[in-house]
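What you see is the complex with one protein chain gone and the rest in place.
Which chain is which? They are A and B, in the order written, and residues in each are numbered from 1.
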Amino acid sequence: MPVWGVAGPVTTAIALAAMVAGVALGLQAARPWWRLGGSLLGLAGLVLLLSRGAGALLVDAGDLARVSPAAGFWCLLLVFMMLMADALSALRPGPRLRLGLLALFLVGLAALLASGALSELSIMQEYRGRVAGFRTAAARHVALALGSLAAAAAIGFPLGILCHRRARLRSLAIPVLSFLQTIPSLAMFGIMIPVLAWVAATVPGAQEIGIAGIGFAPAFLALLLYSLLPVVANTVAGLDAAPPAAVEAARGMGMTDRQRLWSIELPLALPVILAGLRIVLVQNVGLAVIAGLIGGGGFGTFVFQGLNQTATDLILLGALPTVVLALVSAILMDILVDFARRTPKRESA
Amino acid sequence: MTAGGVLRTALSLLLVALVLWPHAFAPVFAPFAPERGPVIYDRVSLLSLSLSHLGLVAAASSLAALVAVTLAILVTRPAGAAFRPLSRTLTNVGQTFPPVAVLALAVPMLGFGAWPTLVALFLYGLLPIFENAMTALSTLPPRTLEAARGMGMGRFQRLWQVELPLAAPVILAGVRLSVVIGLGTATIGSTVAARTLGEVIIAGLLTNNTAFVLQGGLIVGLFAVLIYDALVRLEARIARRAGAGSARAG
């Protein structure tokens, strides 16, 4: 079937024109605003073609027929997304503007998905078949990523502060934590299983609070162990980076250790600490996929089911939300780091 | 020998023994195996799995290193400077893609087997090496470069004799990062039917055989830790030769 046969000549012409114009605008190296506009135009064309195309292809097909975009679509999507990212990084929008753009993008994406324009696509059909399962998986994925982040922060901050003040503890803790990080994730998740099974069997009350060899607990613990290094290392690095003269002055003017920590060292270290949390969050969103292999839930469930059944759409149903979640976390954390850098505390004296 | 040296040797010997004579460890793993189930994974020899696992990572990482360093050299020359912002954006965005997702997304395009794993390892391995190489090459001490120019070195002489040796420790740190990620991602590669040690762990998970999970996890973990350690020491040695002054974090 020729290209224009897919969605009708008019739609196809409009969509193709949009994409060509998008690429042409996107190549204006000196004009980032044009490039941003170009990437948006291109994306719009792509989506138009996708939504119309799927419907048209299915007109005469049976109920079991499915449409899914092929490699060409994904490549074009990637190209336009990269164009957009590049244009945005050249424009250097402030954190507030970035937050607004992110919200706008997410609202747009939600509207697109809710509008039904893409409902003919097989991945959306796959989704409709498991709405409840998808919600559970999403909630579990976020719980794993954020929960382990919170636990790592609760353990890592005090540990990092101690490491900053005691050189011996640091020379012990940092190498151990970096070795933990090198252990391949599947091995780490796997090794957690017998460890937690043993805990569940021997420690009284452990089972009642949900500790078991399989499922949420080993996944959570593995993610926690991976998260400790970036939290501790960045806390130490951030505290170390406080100007020595300022720390000396704080001591010399009679601040207690606690006052110095809270009003001088921690505020100065905040951007670096937040950068550590960004690493952890992005890393956890990705690693939480492995939880799907040990019954820990999350989007990984779909990915590995899909791989088992050679069901591309199921793989995508797990992988695409993971990628979106990772990107959104990265952007959000970058914004947060920016806020921490830009607004030195303006409390009244 | 230092305490670290003793530990290193002991772990290496343990790893070699585990890979070559796994059955000697049957009594250790037996308590974890299901009743009357197999204790030691022997559908495929652990040696061949290890070799194919390491081969996959070595091939992907060396190819990634070659391509990434070449690209980094290109964008740090005056002629390639225009591509620097774009390449930075690409690396930043690329690194937020979870490796597992990259692997899973490669399957619809490339099918099952070693290929999608290799491609995913290569693509993902590019990023840390490229990022480190670009940072290292663009933050060399300007006075040293000026001195090299002043004594009449040509562009290629400067690159080979001054810039690359000085940047080597940081580039190597990128390679280490990429190898560590590669070893982990290759393990998961067995879910897309690549021949790797992950197979042992997956088999254990599917049959509820904790003994398999443990021996697979132990072997992969030991490989990763020992390779990481070897690369760290190689880096330290090269950094000493490069004057140690450029001991930047990787």
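Structural remarks
The rule is simple: contacts are C-beta pairs under 8 Å (C-beta built on N, C-alpha and C of every residue); 3 or more make two chains touch, one makes a residue touch a chain.
Going forward, contacts and distances are computed from a predicted model.
Its record in UniProt calls the unshown chain "Osmoprotectant transport system ATP-binding protein", which is the match among "Amino acid/amide ABC transporter membrane protein 1, HAAT family", "Alpha-D-ribose 1-methylphosphonate 5-phosphate C-P lyase", "3-isopropylmalate dehydratase large subunit" or "Osmoprotectant transport system ATP-binding protein".
Contacts of the undisplayed chain with visible chains (whole complex): A. Interface note for the absent chain: among A:175, A:210 or A:243, the touching residue is A:243.
In the full complex, subunit A contacts the hidden chain through residues 243, 245-256, 259, 264, 267-268, 344-349.
Quick note on the criterion: only the chains that are shown with their structure count from here on.
Between the Cα centres of subunit A and subunit B there is a gap of 22 Å. Within the complex formed with subunit B, the subunit A residues making contact are 29, 71, 74, 81-82, 85-86, 89-90, 179, 181-188, 190-191, 193-194, 197, 213, 282, 285-287, 289-290, 293-294, 300, 303-304, 306-307, 310, 312, 315-316, 318-319, 322-323, 326-327, 329-330. Only residues 32, 82, 85-86, 88-90, 93, 95-101, 104-105, 107-109, 112, 180, 183-184, 186-188, 191-192, 198, 201-202, 204-205, 210, 213-214, 216-218, 220-221, 224-225, 228 of subunit B touch subunit A when the two sit together in their complex.
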